[in-house]
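Here the complex is missing one protein chain, while the rest keep their positions.
Up next, chain A:
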Amino acid sequence: MSLLIEASGLGKAYPKAHRSADRLRALGRLLRGREDTDSQCVLRDVDLTIRRGESVAIVGENGAGKSTLLKLITGVLTPTAGQVRVFGKVGALLELGAGFHPEYSGRDNVAMAAALHGLDADALARRLPEIIAFADIGDYIDEPVKHYSSGMVVRLGFAIIASLKPDLLITDEVLAVGDESFQKKCVRWMETYLADGGTLLLVSHSMYHAQKLCRHALWLSHGEVMQFGDVFEVTQAYLAWHERKQAKAAERPETKSGLEFEVDEFQINGVGGNLAEVVSFGETLRLRAAVRSREGRPPVIMFGIVRADGTPVYGVSSEMDAIEIRCDAEGRFVAEVEFENLSLLPGSYNLRAHAMDSEGVRLFDSEERGLSVRGASREFGMVRLAHRWLPSGGDRD
């Protein structure tokens, strides 16, 4: 696998130039070949090597320097420190409608974008039908781009990049604008592209997309690299960091007592607290909830698994399985459930513990924690269903 991107000590600072006198001074300094001292640093000391065929997600909060890093790699920006080299053709979808002229038709803009990517008229003519088919925006292709919806702009932009088959594909959170079917189409295209040896650099706030498409992740915070490594570990650490930050901000009003039944503790594989956990596909997942009951009546405890986007995957309660709930030393009611040989496919999920009344009718309290399932699987969906393949020929008796 050959090197595709090599960045060392990469840094970018924007000049602070609010007044015109500052601009003049900056011009003078630049002409004399000196660096601007009065500047705002947005990216510091980034070392990054990406080989051909790798897929890397860049995660981080707003303003962490993700887009700046991408712009440095594409060459739109010039680094103030360090250097970055790219050994291949780059196809970048940096922003919504980047490089599109609103007054011109989609077709004209495709021609311009193709020229910007170094295609001549013949190459464009060969690929145009493919681009138009992929974008799938119908007669809008001959309308000015200013009449497009934002989804259509992304469709056209992605169609152009897709037809270029670049060595490196860079997308900056643009997929989020497309509708469900187009997102799926893009994800499918990217999967094929990766399978064919393409390299992907993806900025996304959707951990689902990051985990689905990328094997590695880079976490940026305040312009510095926090972590680089396996996508599940990095995204998990990033989400946990977010949760800690939120928890700190909210200072968790611990005064929810007074409920008839409340979830006191929720452990995942023996770990309490409210941080997210990681398990590997096929391992054992053990959930344990302790519920306080004000009047000492036994509650019904329910566990639920939802996908990160909220789609329910599985839920089961102690009452359904007619489980007797026992009391622990502190007088709390504790239920524990084990999922052996976990069949959740790799990805992000949320686990919930619910406290319900003795009859299992009213819901009193819930606690939620994140779960990442790590692993590599090419199966689709959320769970692996038990299955076996029948011998070919399909002898049915």
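Just so it is clear, contacts are C-beta pairs under 8 Å (C-beta built on N, C-alpha and C of every residue); 3 or more make two chains touch, one makes a residue touch a chain; residues count from 1.
By our rule, contacts and distances are computed from a predicted model.
J.: Report the protein name recorded by UniProt for the chain absent from the figure; options are "Methylamine utilisation protein MauE domain-containing protein", "Coenzyme F420 hydrogenase", "Molybdate-transporting ATPase" or "Transport permease protein".
T.: The UniProt record for the chain left out of view names it "Transport permease protein".
J.: Return the single residue from A:G118, A:G296 or A:G310 that touches the missing chain.
T.: Answering carefully, the residue with contact to the hidden chain is A:G118.
J.: Please identify which residue in A:L3, A:L27 or A:V383 touches the non-displayed chain.
T.: Touches the omitted chain: A:L27.
J.: With the full complex in mind, choose from A:T78, A:T192 or A:N341 the residue touching the hidden chain.
T.: Considering the complete complex, A:T78 is the one touching the chain left out.
J.: Touching the hidden chain in the full complex, which residues of chain A are there? Just list them.
T.: Residues in contact with the chain left out: 14-15, 17, 20, 23-24, 26-27, 30-31, 33, 71, 74-78, 90, 92, 94-95, 98-99, 101, 103-104, 111-112, 115-116, 118-121.
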